[in-house]
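All protein chains but one are shown in place.
Right after this comes subunit A.
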Amino acid sequence: MAAPRAPLHLVTPVWNRGTRGTRGLSRAVAPEGSQKKGRSLLQFLADRFYDVQALREYLLRKQVLKVHQKNRPFTYIRERFGPHAAGAYFILKQGGAVKFQGKEWIRSDARGHFSLDFLKFQAVPVEAVDASGCAINYQGLDSVLALKELQSLWLQRCPHVDDWCLGRLHPLANSLQELSLAGCPRISERGLASLHHLQNLRRLDISDLPAVSNPGLTRILVEEMLPSCQVLGADWAQGLPSGPEEQSRDTASPLPA
């Protein structure tokens, strides 16, 4: 149902300024037309009737539970076939792709089906994981963190990957060489600060992160933090007023008001 989805929509309106007029913000991101009308009718009713409010809360709760269900751990597969197979199964179930060492990419098809041949691999480590667009969240990262020899992790456009998840990536510090976070709506510069544990990282993609307040400055700071890593991100001059070229790129910006 479209109505309860709006509060959890991609672009998170910031609440902590204490603004109440944020309905306008969510309207900006919700699709227009009949959905908007239907949503405001339900809102109108929810403001006046406890039953409708309870119904909306229930629908919201169901959505959250759906994401939890998608991120459940597969303990049986882990015990029987090992952590690599369990991690691969988890990613494939979410709709991503996995590459074992020395093998080809395994992807699930459009209907979500995939072959279970990889369960026969004995202790072949997973080398690369492509979880782009998957509904992986903090709990689901358990399965990924068990892949001790992971070299490449792509988390592009994952709607539930946030700063807390980035703080969890440090066990992969020994092996991880490539990380892509492009387009994740919940990642901000605060989560990027916890990437400095990943000392073996060689390629990092932090382009197109809508929640980062100052993309150009953030890219500079991340490059300073990870000196041997190539960082793909916003242009350094982004956000600076267009002026003469001699404008110094001083990292000391004035205090936010």
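The rule is simple: a residue touches a chain if its C-beta (ideal position, glycine included) is under 8 Å from a C-beta of that chain, and two chains touch if they have at least 3 such contacts; residues count from 1.
The working rule: contacts and distances are computed from a predicted model.
UniProt records the chain missing from this view under the protein name "FAD-dependent oxidoreductase domain-containing protein 1", selected from "Integrator complex subunit 11", "FAD-dependent oxidoreductase domain-containing protein 1", "Pyruvate dehydrogenase E1 component subunit alpha" or "Hydroxyphenylpyruvate reductase". Note on the undisplayed chain: of the listed residues A:92, A:131, A:150 or A:192, the one touching it is A:192. When the full complex is taken into account, the listed residue touching the unshown chain is A:56, out of A:56, A:84, A:99 or A:157. Checked against the hidden chain, the listed residues A:126, A:150, A:166 or A:184 yield one contact partner: A:166. Residue-level contact of subunit A with the missing chain is found at 4, 7-8, 12-16, 18, 22-23, 25-26, 43, 46-47, 53, 56-57, 60, 64, 138, 163-164, 166-168, 170, 188-194, 196-197, 213-214, 217-218, 221-222, 224-225, 250-256.
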